[in-house]
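In this view, the complex is presented without one of its protein chains, the others remaining in place.
Chain IDs A and B follow the sequence of writing; residue 1 opens each chain.
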Amino acid sequence: MEGEQEVVDYEPRLVAMLCNYCAYSAADLAGVGRIQYPSNVRIVYYLCTGKVEIIHILKVFEAGADAVFVGG
Amino acid sequence: MIVARRKPFDEIKGSVSGAEQVLILGCGTCVAVCLAGGEKEVAILASQLKMALRLENQNVRIDELTIERQCDREFIEEINTRVTVDDYDLILSMACGAGVQLLSDVFDHKVVLPALNTTFIGVAEGPGVWTERCRACSNCILGVTGGICPITMCAKGLVNGPCGGAINGKCELDYNRACAWAMIYERLQKLGKMENVRKIQPPRRHDLATSPALVIHKAYQ
Partner (left out) sequence: MRAIRKVEYTKRLLDEIGLGSERLEFFHIAASEAPMFAETAKKMTERAKNLGPNPLKSDH
């Protein structure tokens, strides 16, 4: 871990926490409309982003995600 | 309810460093309600500590447990049925000061550390907001003051007020703060009990609020 401080070229793993009624539909639409977006984004589906718990986000980072975004 | 808040993260991290096995013990009563030391907060602290210590290359095992109440021996004894306390180097208690002390009384061979700062006895005003309402003075005068405690709310703790320094219902020591006696006056007016404010109250009975206080129920004397 110490040896490689500056690793710019790597494939980051992202987690997106999306609300059913807005961002998830947008992601769905992006798929239907064949709009290109990075394939390293993994989607977690929520009925409402109001249910996103702090511990969910922390656990995702604990598991090694490079970035997380919440969309609602 | 007892209101507490979590200690700064760096302080907690510093207090557990060096340990190899840590038990974070939550309390499901007051501090769970004030979002300081319930099951969720235990999980958050555990996750934070795990990550922060791993970033420092410290290998620490952190377990979580939340019991109903840490200020009651009955519930503390229940810990033994769920974990082996001797497995841990230290117990990080997310209870109020009372919980931490009873815990270290029961497990007197273990290091018990507090993760919270206990602040006051108060009420929930709304989501995430608590205010102090009681100083536990052992001699309640709320019946006379229309349900507003001058010991807590008045900056000077006067039992015969107002002091005369209030301006537009605000305290002379802090103009953002309401004058307790102005509030009491209005409340008593509403209740039609203005004679209460004219009555001179005897001096506060500081002798009743001995420290440490002890209560033995009459039935158990």
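General remarks:
Quick note on the criterion: a residue touches a chain if its C-beta (ideal position, glycine included) is under 8 Å from a C-beta of that chain, and two chains touch if they have at least 3 such contacts.
All values derive from a computational prediction rather than experimental measurement.
In the complete complex, the residue from B:1, B:33, B:52 or B:178 that touches the missing chain is B:52. Checked against the full complex, the candidates B:1, B:44, B:65 or B:134 give a single residue touching the omitted chain, namely B:44. Where chain B meets the omitted chain, the residues involved are 9-10, 44, 48, 51-52, 54-55. In the full complex, chain A makes contact with the omitted chain through residues 1, 4-10, 12, 14, 16, 18-19, 21-23, 25-27, 29-30, 32-33, 35-38, 40-41, 49-50, 52-54, 57-58, 61-62, 64-72.
Note that only the chains that are shown with their structure count from here on.
Computed centre separation for the pair chain A/chain B is 38 angstrom, with centres defined by C-alpha atoms.
By the touch criterion stated above, chain A contacts chain B in their complex at residues 1, 53-55, 58-59, 61-62. The part of chain B that touches chain A in the complex is made up of residues 40, 43-44, 47-48, 50-51, 57.
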